[in-house]
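Okay, handing you the structure first.
Left out: one protein chain. Kept in place: all the others.
Should a chain be cited, it is by its letter among A, B and C, assigned in written order, with residues numbered from 1 in that chain.
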Amino acid sequence: MIDGRRKFDICVAPSHKCSGIEVNMGPNLLANYGEAVSAILFCIGFTNLLLQTNLIKKIIGLNIMDSAIYLFLAEKGYIAGRVAPIVVDGVTSTEAYINPIPSGLVLTGIVVSVSVTALMLSLTIRLYTRYHTLDLDEISMQLKKEGR
Amino acid sequence: MIILVIIIPLITGILVPVIPFQKRWQKEVFLETAVVLNSILVWYLLLHHSTSTFLLAHFTGDLNISFRVDGVSMVFAGLVSALWPFATLYAFEYMTKEEHENVFFLFYTLTYGVTLGIALAANLLTMYFFYELLTLVTVPLVMHTLTREAVLASRKYLYYSLGGAAFAFLGLIMVIVYGTTTDFILGGVLDPAKINGKTNVLLLIYVMAFLGFGVKAAVCPFNSWLPQAGVAPTPVTALLHAVAVVKSGAFAIIRLTYFSFGTDFLKGTWAQDVVMAIVMFTIIYGCSRAVKETHIKRRLAYSTISNLSYILFGVVIMTPLGLAAALTHLVFHAVMKICSFFCAGAIMHQTDRHYVRELDGLGYKMPCVFGIFAISAFALMGVPGLAGFISKWNLAQAAVESENPLAWGGIACLLVSALLTAIYMLTIVVRAFFPGKDFDYAKVEGAKDPNWQMLVPLFVFTLFIIYFGLCSQPIVDFFSNVAIGNA
Amino acid sequence: MYCILLSIFFPILAGLFLLIRFRTPLAGEKKNEDRKKLLLLTGTFLVTTALLTAAALLTATERFTLFYLTETLPIYFKIDTTGTLFSLLAMIVVLCAGFFSFEYMKHEEREGRYYGFYLIVFGVLNALCFAGNLITFYLFFELLTLSSMPLVLHCGTKEAVMAGLKYLFYSLCGAYAGLFGIYFLYQYTDTLTFFHGSLYVTAIAEHGGFLLLIAFIMILGFGVKAGMFPMHAWLPTAHPVAPAPASALLSAMIVKAGVLAIIRVTHFFGDDFLQGTWVQTAWICLTLVTIFMGSLLAYREPILKKRLAYSTVSQLSYILFGLAVMNEEAYIGSVLQVLAHGFVKAALFLCAGAFIYKTGKTRVDELRGIGREMPLTLWCWTIASLGLIGIPPTGGFISKWYLAIGSLKSNIPVLGVLGPIILLVSALLTAGYLLPITVRGFFPGADYDRNPLEKKEPGKLMTVPILILTTLSVLIGLFPDSVAFIWH
Partner (left out) sequence: MNFVCNFPFFSILLSLFSGTICSVLPAKAAKIVNRVVIVVVGLLSATLLLYLISVGEPFIYWMGHFPAPWGNEIRAGILEAGMALFFCIIMYLSMAGGAHKLFDEVDESKHNLYYILVNLLLSSLLALVYTNDMFTAYVFVEINTISACGLIMIRQVGRTIEAAVRYMIMSLLGSGLLLFGLCIMYDLTGHLLMSNIKESVALLVASGEYQIPLIVSVALMCVGLCIKSALFPFHAWLPDAYGYSTVSSAAILSSLVSKGYIFLLIKIIYRVIGFNIFNNTRIIDVLFVFGLMGMIFGSTSAIRENDVRRMIAFSSVAQIGYIYMGFGMGTQAGMVASVYHILSHAATKSLLFIAAIGLTEVSGGSRKLVDLTGSGYRNKWAGVAFTAGSLSMVGIPLFSGFISKLLFAQAAVQVEGKMLASLIVLGISTILNAIYFMKTVIRLYTATGNSPYRGITFGKMKRYAITLIFFILLNILLGVSSQPIVDLIEQGLAMFS
């Protein structure tokens, strides 16, 4: 982030899609295909995480969701025609490079999501060894039968 | 000084289970001494009549817990402190048959302090505080017997009271926000500058708060706790559910109406009509239920419901005369109802009979009790020469004078209720004295009047009923002065 | 002052004394002794009270306040002509019925209670007659209801108790309606003392319509005690179950308390205020309905005492009719009717009591041939009946004459004429329900087996009161002027 409040040069796609107010929706959508894709992916992931009963599928949904956000960040962080901020040939103008922070955020996010996934998986294993199923509803049923 | 009268009963109550009394009489003497002492202190305080405010604690902002003696609190505190020693005396005898005496006397005495707290509160918040406390300290008394019935009754009592307080609380908020102060000032504290345009909302909240406090005063849709709470030992039902607790509700409404919202603001609005209609309905409803009820104490409880609404009727007339009449009935009804409750208690204690149909022919075996019961019945009906007539007369006069057609309808309600009162009270008397030609007197063999501990309070209350009926002028004058703020 | 107070409170205290002294039923070996003592005491008390009352009446102009209930509510007594008349009637009826009971009540239980309340009623009746303002009147009106109830339910059967309660609740209901009015009157007058037309002029101007309503409610309310339609139902229930002397007292005097109340109330409002208003019209209508209906019901009623009760309903409304018409003749007619009916009905009830006491027969058709058994009683009955029907020279004739004259003289359209007609019809009906007893009693018919009949004339204690009352009922017809002075 080199100048104080540099905005990325395009608007966000999902909001336009949802609102339906913008007149020039078509061009915006096309121009923002990256954001659109990430938003769709996010929704898919979110729905999976929420609605799947199978734990593994839930975790996959979680990962799709997180990845969608990283895609979004990466998309936002890339400006066509610029390169990664690694000074190789002595060009120091800020206009030549992209902002490195989004990429950094993606990395941090990946770490977080990996750890969360690991935790979820371990929990899943526990449940599986106990109840021999991955279906959360079924586990609930069994728990009710246990009566505790 | 003023805080002392509240604290003494609290400490006494807590000491009861703590001190290891060797004999029962020691405990009795201890309690009675403390209660009498406290009552004397209260009367001393009232007669000395210092109007200074005693500040106990600050809450937030200008909200504080403070106490003050003014006219209305003199009436209520005086009433409570006059009745309590007798009720305690009566309780000693009554409780010989019950268990967990210590717990009983603990809360019984605590209630004394808390009720005085309500009476002497100087502002709405303090009163609200003690009002909530009152609920809490009386619940153990209701569930004293720990039968399933008692537990259910106490639960209901608790829900109703706390729920009511929740809505009364809204009234408190309104006074805090739209008033100049929360202190009680005759004529109300609402600030016209702050109200502008919000009159209807305020009125709505007034009605809610009225109903909220009305829960304790057993106003119609919220009265079913009172008859149920009759499972408590009789001293409790007599003192608390005929006087202290329910009158606290009425007292709170007096405070709310005359001292917080102010009659100028309320009079002639739809809110007045609404509350008056509710009160009138309750008057009739309570009596009708009493007529149908066959359990003695529950019948009296319904009678209380109706009579409380007499008081409230006086209150919602919203004139000084109305307030004076309400105070008159507050005091007189207390004496009458406690008298009839004690009779009922004596009957139950002596014969273990609980239903009206079982009372046949007892009149000749327990002439004192039933004679006194008859007198209290006449008084409740409003036979001239007894206390009830005076208070009804005052109520009716206030209603007539207010020139409010709805209030005139209220007079009709009062009279219909008087008739119903005659029905439900006199059927008991008639049964007791005229059991029918073929009545087998062997059935009532062994029943006899109770001992002096129970009879003395009865006679004293009877004397008061007659005294108030014949020489009410001084006390009514005092109430009138209170109602215009001269006391 | 002391005479008045004594005439009121002496019997009340004496009654209480009897109640406490004889609270347990008379029984055992000393039963007769105790009973004698009781009767002696009661007799003494009754006579003393009567003397006291007479003394009080002689000091007629006295008026005084006993004490103040509240500053503005005095308990106030004064004796006026109306009060005097009622009090005289009460005294005579109470004495006669009282001595009659000495014999009649012999077989009842708990006589102590009966005489105790009897005396209390006497005192309360006196107080009612001497009451000088509405509050005092109301006070004793309530007490009258309460103290007379035990007389009604004295014999203690289930029916009697229920009847007693019914009586109580009807009366209270009426009294409360009256109280409703009093509440309002108090607001529109200086004092509740009985004056003619004491309402504020301004109040009449401002609240005229409402005050009329109040007046109507009060009339209806006190009319309950006087058995006015539509609240008359307690009378036929209460009378048959009560002991005969109690019925006599009830029918002759206690219901008159309602009449007295209405006299007081209408005076209080003033004739000018009520005349020509809808209240008067409605009131007259009600009384006429009651007169006709009462007679008709009595005509159809097979049980003797019940028949008499309906007759009371009807006859009382004669009085009320006279009051409702509101002019001098009608008023005199009413007052005469009060006295005449009082004596007659007391006599009739005592006769009925004598029949029941001696033969145990309660139904009219069982009384065939009674003239053979109890000729004296039946003669009295016959004379009294004539009085009730209104055959000259009995009191009933005079009173009805005045009533009819008053009614015709008044300018009330339709009703003024209709009234006398209904009076006539009712008189016919009265003849129809009373005379058959005489006729059958003396002439049971050819096929009637007279052999088992024997003389059963009751004792002197019973016959003398009946005779006195019968005589009085005739005398009043002969010397009506003695009471005609009361207008103004």
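Methods note: contacts are C-beta pairs under 8 Å (C-beta built on N, C-alpha and C of every residue); 3 or more make two chains touch, one makes a residue touch a chain.
These numbers were taken from a predicted model, which means no experiment stands behind them.
Under the touch definition stated at the start, the shown chains contacted by the missing one in the entire complex are A, B. Screening A:31, A:44, A:79 or A:127 for touch with the missing chain picks out A:127. Only one of the listed residues, B:59, B:270, B:355 or B:452, touches the absent chain: B:59. From the set B:40, B:177 or B:463, the residue in touch with the chain omitted from the display is B:177, counting the whole complex.
Of B:76, B:112, B:167 or B:332, it is B:167 that touches the chain left out of the display. Touch with the hidden chain on the side of subunit B covers residues 57-61, 63, 125, 128-129, 132-133, 136, 139-140, 143, 146, 151, 154-155, 158-159, 162-163, 165-167, 169-170, 173-174, 176-178, 201, 204-205, 208, 212. Residues of subunit A that touch the chain left out of the display are 1, 4-8, 11-12, 14-16, 18-19, 21, 42, 45-46, 49-50, 55, 58, 62, 65-66, 69, 72-73, 76, 101-102, 105, 108-109, 112, 115-116, 119-120, 123-124, 126-127, 130-131, 136, 139-140, 142-143, 146, 148.
Convention: only the chains that are shown with their structure count from here on.
Comparing per-chain C-alpha centres with the mean over every protein C-alpha atom, the closest match is chain B.
Annotation: 68 Å between the Cα-based centres of subunit A and subunit B.
Looking at subunit B, one finds that none of its residues touch two or more other chains.
Across the assembly, subunit C contributes no residue in contact with two or more other chains.
The touching residues of subunit C, when paired with subunit B in their complex, are 23-24, 67-71, 73, 109, 135, 138-139, 142-143, 146, 149-150, 153, 155-158, 161, 164-165, 168-169, 172-173, 176-177, 179-180, 183-184, 186-187.
Residues 364, 367, 378, 381-385, 389-390, 393, 396-397, 399-401, 408, 411-412, 415-416, 418-419, 422-423, 426-427, 430, 433-437, 439, 469-470, 472-473, 476-477 of subunit B touch subunit C in their complex.
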